[in-house]
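Left out: one protein chain. Kept in place: all the others.
== subunit A ==
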Amino acid sequence: MPVVAAAVCPHPPLLVPEVATGAASELDDLRAACLTAVDGLAGADSVLVVGTGRTGAYDGATGGGFGAYGAPSVRFGSGAPVLPLSLAVGGWLLEQSKAAALPRSYLAVDAVTTPGDALASGRKLAAGEERVGLLVMGDGAPRRSEHSPVHLHPRAEVFDRTVAEALRTADAEVLAALDPGLAGELQAAGRAPWQVLAGALGALQGELLYDAAPYGVGYFVARFS
């Protein structure tokens, strides 16, 4: 079984204390849940971080950072911080985790990737020889409440509840069936990465560690082993 463990985390810039400044403690619980999930990848031979962004692969030394959000001091890797937000948060989490020393690579999947293509890339990972740990970065809808960053959408809550339940039960079928049209309308950034996960899950069992929308954006943390 080549995908030996997986973790799902959200990627708000606010997760990074230097970005959140005095509000950092508000997400202590989310940060802790993320690190618990990412620590679960430590037994793999390497880690692949998958997240939304313009489709492309990056090697493990690629630079990531948060200067674009106002915290230029937070950087990792080498060279210019070119990783898209989802992968930058993933890389930043990995740096602090028990999986920090493992070889890693990054894969960005475009928000318009079809479910079929996303599933296929997940299956390809699962069929590989290497014992890979997957770190899957994805957010729910930023349209959950009146105070959400994007206007409230009446279907956001149900969409996010469906995702949370599918992550909890490692239900690849439900994740695979998430509608890209609806996810796009809800601006749920996690859809395509979760479908990569769906293609790679195999017999892994899920555990949901966090499911809340403290700022009106759906955040989920799950681990699979």
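As a working rule, a contact is a pair of C-beta atoms (placed from the backbone, for glycine too) under 8 Å apart; a residue touches a chain by one contact, two chains touch by 3 or more; residues count from 1.
As a working rule, contacts and distances are computed from a predicted model.
J.: Which one, "Quinol:cytochrome C oxidoreductase", "Alpha-D-ribose 1-methylphosphonate 5-phosphate C-P lyase", "Dihydropteroate synthase" or "Autoinducer 2 import system permease protein LsrC", is the UniProt name for the chain you do not see?
T.: According to UniProt, the chain not displayed is called "Dihydropteroate synthase".
J.: Among A:G64, A:G90, A:G122 or A:P142, single out the residue that touches the unshown chain.
T.: From the options A:G64, A:G90, A:G122 or A:P142, the contact with the absent chain belongs to A:P142.
J.: Would you mind spotting which of A:P12, A:G40, A:G64 or A:G140 touches the chain that isn't drawn?
T.: A:P12
J.: Which of these, A:A24, A:A42 or A:A71, touches the one chain of the complex that we don't see?
T.: Among A:A24, A:A42 or A:A71, only A:A71 touches the chain that is not shown.
J.: Specify the residue from the set A:A100, A:V150 or A:L182 that touches the hidden chain.
T.: Residue touching the chain left out of view: A:V150.
J.: On subunit A, what residues meet the omitted chain?
T.: Spelled out for subunit A, the touching residues are 12-13, 19, 21-22, 67-71, 85, 142, 149-151.
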